[in-house]
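Take this structure, written in structure tokens, and hold onto it; I'll ask about it next.
Part of the complex only, each chain left as placed.
We call the chains A, B and C, going by the order they appear; numbering starts again at 1 in every chain.
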Amino acid sequence: MEIDPFIFRLSIFVLAIFVGYYVVWSVTPSLHTPLMSVTNAISSVIIVGAIIAALAGVSENVFEGSKIFGLLAIFLAAINIFGGFLVTQRMLQMYKKKKNKK
Amino acid sequence: MIIGSTKEQSPEKRISITPETAKSFKNLGLNVCLEKGYGESLGYSDKEFKDYGVEVLSSPKEVFLKSNLLCKVHIPSNTEIELIKSKSNLIVSNLNKEDKISKKDINIFALNFLPRITRAQSMDVLSSQANLAGYRAVIESIYEYEKAVPMMMTAAGTVPAAKILIIGAGVAGLQAIATAKRLGAIVSATDVRLTAKEQVESLGGKFLSVEGSENLETKGGYAKEASEDFKKKQTEMLENAVSKNDIIICTALIPGKPAPRIINEKMIKNMKPGSVIFDLAVQNGGNSAYSELDKITLINGVKIIGLSNIMNKLPLTASNLYAKNIFSFVRNLYSREKKTFVLNMEDEIIKNTLIKE
Amino acid sequence: MSANLSAIFYLISGILFILALRGLSSPETSRQGNFFGILGMTIAIVVTIFSVGNFSSSIIYVLIVFIIGGSIGAFIAFKIPMTAMPELVAGFHSLVGLAAVFVAISAFLDPDAFNLGSPSNIKLASLIEMSIGAGIGAITFTGSIIAFLKLRGIMSGAPITFPGQHLINLILGITVIALVFYLCKSQSSILFWSIIVISFLIGVLLIIPIGGADMPVVISMLNSYSGWAAAGIGFTLENTALIITGALVGSSGAILSYIMCKGMNRSFISVILGGFGADASTGESQKNKDQKPVKNGNAEDAAFLMKNASSVIIVPGYGMAVAQAQHALREMVDKLKKNGVTIKYAIHPVAGRMPGHMNVLLAEANVPYDEVFELDDINNDFANTDVAFVIGANDVTNPVAKTDPKSPIFGMPVLDVEKCKSVLFVKRSLSPGYAGVDNELFYRDNTLMLFADAKKMTEDIVKNID
């Protein structure tokens, strides 16, 4: 009677799709660009895979065989993580309500 | 039962029965008789009346002799009243309690004493005529005003909007506010009753309050006479306001008392040349200095206008409303079952308006 | 770290990402949202490192690489001018796509490390999942690069179309599917590499036929792709964080591009399928290409700009009269005032078609006289004003009257609206006004055109304030 974990993952996947759908549905157009940029930053969660690729497994040498790809992926993802979140931050600065208002 | 009416003394152009109300009287079961040429001051031909079954008699005397109820705007002359049958009824719109009437055995109803209760609104002559007076006062003033009223920003410079001040925001005053606003003027108004503020603002006007003022409203909704202290404060406030305005319409009245004197000589001297003051209260003594009956007084380039009968300026509309008021009053007086006029003295409306019996 | 514990942390980081996106959907919470995103990412990374538990020298390299990459990212983020935002996002995307490809390759080459079996004997499900991840990642990579090039202007922004385009895309798509099928059978690495290469090609082909104007939609769509790729890898690696986040990014990106399409009145399908069905309008877009570009806004943008301004000057013209937009305008102003915005009306002496035309209408809408200013009194104020809201006026704002002695309107005093920080123009098209003279303000950088009937647009703006 054990359920295959895949089914669970599928359920999680499907539910997450719904959440993604709803969460964005009512966004104000002026936030489209920052939203896009934060989504981009978040999508670099792929780094999780990259870290596993670079560090997991028996071999210790990260420059060897398959691991070098993991390392490269970490590099790319890292650019994206920092770049993405910081640029979003910068964009959002512009949306701060002006101080000089009565 | 027969209802009758005769032409008014010139220059009064209004009439008390229009073809439309003649028809309504007929429907109520009453007969109507009128003097020949009754409606010609307004362009109504006798034929129009006859079409509704009105009997057109050749002289006023016949009408007086024949009618059970006479409808008039003004009280007829004593000789005419003598002609009226005993126990007959007469309705007029403005009578002073002191007026002497020789003949004693007729019922005279003076609509100016109508109580201001909800049910009487459709008979309320004061309201219906004051309303038109307020409208027309603005038209008269604007006609006399030698500048344009609305603001116009044009290639040849800006014409500033005229500033119009309304004194007294009763029925006439409110309609004056509305009309002045419509024309694009900057409108302010003042009154002694506190509820007037909201009413003025509900028409988009600005209310000028007298600082620290009490509410001078009677239970009937009319104004009380103001205290000396109040008058002083009001004068102070107005001295400032009047000089800034281009047109002033005065409508302030206190029932049974002479109209309060609100605009004094000094204020007028401070006004810009070309300004206009229209004093609707002139018949009761006037709210403004220098105002005189049926005259345009020119003081330092300021025109002060007093008209004794502004209703003559739109007699058609005024008559329509007046005749409807009369009709509503008669309908209340007349009993369809008994086919006669019933003086129900429990009825506030009849009790208050009935002057002599 | 135990698998259970890390799974719980992955869940938490997934939730933080949800909160991040949610935060970004309204200006008030947006900065908080970004913070949640950063937090979620940090948790995901730290948990992964601990759950792998490999603290050999490798980790040093990993950290070094991470820091170098991060510094580069941070550097770019600070240096890039704000106007280059869209291409920056596109560029970043390509990195995510490539990273996904690399991870998939790594998994394919060394499945043991991921518990997916051994080389040439990879679990079937994992194989499918990693192919999908690699394929979508590859499409994202090249697609984003093309988008980047187009936006950057290195490649022409015009759609590149050729006959049979859609057919080729279709054939390539089918080929990939077939390759995946055979890969599952043979586990041959050549097939795996082919999948990646063909996907690279598809990415290029999908984006080149899309015009520059649709790029934001495309970027968001590529975003969505990168999400799906991450989810695919997530299934391969049985990693909840990747699955949740991938699905989140995938669906929200898709929805966002859909919303943007709707906002721009474009067909979602044709944009996504790479100019599919767009052939008919090619002629038109070609024509527009020669013209100077205008910035095109909508009611929400206008509402946002004005709501956050401290002062706005309204410039009404004949178009307001034609649309009878005065009442709506008054309502808009009332709302802005409630938001603390200072409002003035600037009336040009010949605005409209009759002396005092604007005054009549504003009076009708009960606009107080002391908010209405004539040209001489207000012209100096534009320079200190945040937004000029030009509603149905045209000639009276045209700077040509000041600069070009040959113009028929030369010599007429005009309202200096262009001195405002932003200028919003409400009119139905780019057509000129009474004098028939083109208004160069439309093409300025600080001008946003709001193409619509003035009443309709103003009502829409009202809806979007508060």
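Just a few scattered comments:
Here is the rule we go by: a contact is a pair of C-beta atoms (placed from the backbone, for glycine too) under 8 Å apart; a residue touches a chain by one contact, two chains touch by 3 or more.
None of the values given here were measured: they were computed from a predicted structure.
The full set of protein chains in this structure file adds up to A x2, B x2, C x2.
Here is the rule we use: only the chains that are shown with their structure count from here on.
Each chain's centre was taken as the mean of its CA atoms, and the one lying most distant from chain C is B. Between chain B and chain C the centroid-to-centroid distance comes to 68 Å (mean Cα coordinates, whole Å). Once the centre of each chain is set as its mean CA position, chain A and chain B turn out to be 80 Å apart.
Separation between the centroids of chain A and chain C, computed from CA atoms only, is 18 Å.
In chain C, no position touches at least two other chains. Residues 5-6, 9, 12-14, 16-21, 23-63, 65-67, 69-92, 94-95, 97-98, 100-102 of chain A touch chain C in their complex. By the touch rule above, chain C contacts chain A in their complex via residues 13-14, 17-18, 20-22, 24-27, 30-31, 33-34, 37-38, 40-41, 44-45, 48-49, 52, 54, 56-59, 61-62, 65-74, 76-78, 80, 82, 85-86, 88-89, 92-93, 95-96, 98-100, 102-103, 105-110, 112-114, 125, 216, 219-220, 223, 226-227, 229-231, 233-253, 255-256, 259-260, 263, 298, 300-301, 304, 308-310, 340-341, 464.
Chain C contributes residues 347-351, 355-356, 358-360, 363, 366, 369, 372, 374 to its touches with chain B in the complex.
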